[in-house]
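Once you've had a glance at the structure underneath, I'll fire off some questions.
All protein chains of the complex are present and in place, except for one that has been dropped.
Then we have chain A:
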Amino acid sequence: MIGGLFIYNHKGEVLISRVYRDDIGRNAVDAFRVNVIHARQQVRSPVTNIARTSFFHIKRSNIWLACVTKQNVNAGLVFEFLNKMVEVMQSYFGKISEDNIKNNFVLIYELLDEILDFGYPQNADTSILKTFITQTGIKAQVTKEEQSQITSQVTGQISWRREGIKYRRNELFLDVLENVNLLMSPQGQVLSAHVAGRIVMKSYLSGMPECKFGINDKLVLDKSGRSDDPSKVSATGKSSIAIDDCTFHQCVRLSKFETEHSISFIPPDGEYELMRYRTTKDISLPFRVIPLVREVGRTKMEVKVVIKSNFKPSLLAQKIEVRIPTPLNTSGVQVICMKGKAKYKASENAIVWKLKRMGGMKESQISAEIELLPSDKKKWSRPPISMNFEVPFAPSGLKVRYLKVFEPKLNYSDHDVIKWVRYIGRSGLYETRC
């Protein structure tokens, strides 16, 4: 298992070093610094083997986190752990930065002691960890009941929720957040498109509520024999969608999902990600980008880009940004656009065109003249035009059908819970080759 965990700043100075196994020596800390952080060539793999010692690293805003081992460990586990570690630290002290880490090093050591034992990840759920590891130090005296409550939660079957939570107002928020990804050929052919969706839940519910969640998954609807109900047609005009694959937070009973296709769980308190899913069929692409690039001689280029919005006219897209890459030897750019603002950003080698909002079924265009310095370098490898936006619907067509809450021990019923649902579609990698 994991032999040790090191955290470095961007210069390669050690901020945290915790060794769990005897086979990892002090020199391992330096080996990683010399061979990876200070490596002359950029390291091309997140896993590095140096003298029969393997290093797994991730980098988050200038901070390197590295796990080291001499054994044949589960690589998936190690990276998941590193990401979890980042998550835990963020929830304790916010942004991962050198200062924050230095300021909280005692806390980090304490956390590392708790969530890794002999290199085996233990419980890493923040909500539980926070019940007994706090930034202000341990409460001097805890009662015996509290102690056993802590330990039973850490090791318990529902390790993600503590008992005895009470709210005056039982409320929950569901956010359906989708990233729509697209790669389109210059001719407008969809090379690949998929939606990566997440359902984020914020729950403020008392007790140990049992939840049941339903979406317009084709498989479920077909199974229950429900025919397409025209009154329930979603914004994208479909009543049910085909989900390629989905994964769930550990609170969801997977075996039940496998057999009955029902999503049932006891939610953690507060905000968490209930589910992730992926769809590839019948995606409604909110925008279409039509590029036109013409090279006029060796020193001039003309670019025209048209964007078309393709959703209900009553809806509004926001935060639209189109990024048109320009060659490295660009000397000057003239841009003309009817709507929004466009600017040539030399440092980013791109023309950035921003529109605050745009209604459905509209069209807008930009044209630019790019002057080039004569250069004998190899041909410019035209990077794709990328786009960012936010739309108030789910491009996959996913709909929340219900979320029922049962808490048999406390006297509130499903009707008393206030529920909010919101759909946001954002651009993931939304690219059109030109």
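The working rule: contacts are C-beta pairs under 8 Å (C-beta built on N, C-alpha and C of every residue); 3 or more make two chains touch, one makes a residue touch a chain; residues count from 1.
Note that contacts and distances are computed from a predicted model.
Engineer: From the list "Cell cycle control protein", "Mitochondrial ribosomal protein S24", "Exosome complex component RRP46" or "AP complex subunit beta", give the UniProt name belonging to the chain omitted from this structure.
Structural biologist: Missing chain, UniProt protein name: "AP complex subunit beta".
Engineer: May I ask which residue of A:G207, A:P327 or A:P384 touches the chain that does not appear here?
Structural biologist: That would be A:P384, which touches the missing chain.
Engineer: In the complete assembly, which of A:T126, A:S159, A:N216 or A:S239 touches the absent chain?
Structural biologist: A:S159
Engineer: Considering the whole complex, which of A:Q122, A:T299 or A:N349 touches the chain not shown?
Structural biologist: A:Q122
Engineer: Need a quick check: the contact residues on chain A for the chain that isn't drawn.
Structural biologist: Those residues of chain A that touch the unshown chain are 1, 13-17, 19-23, 26, 29, 42, 44-47, 49, 52, 54, 56, 58, 69-83, 99, 102-106, 109-110, 113, 117-118, 120-125, 132, 137-138, 140, 142, 144, 147-148, 150-152, 154-157, 159, 183, 191-192, 194, 196, 244-250, 253-255, 257-258, 273, 276, 278, 378-379, 381-384, 429, 431, 433.
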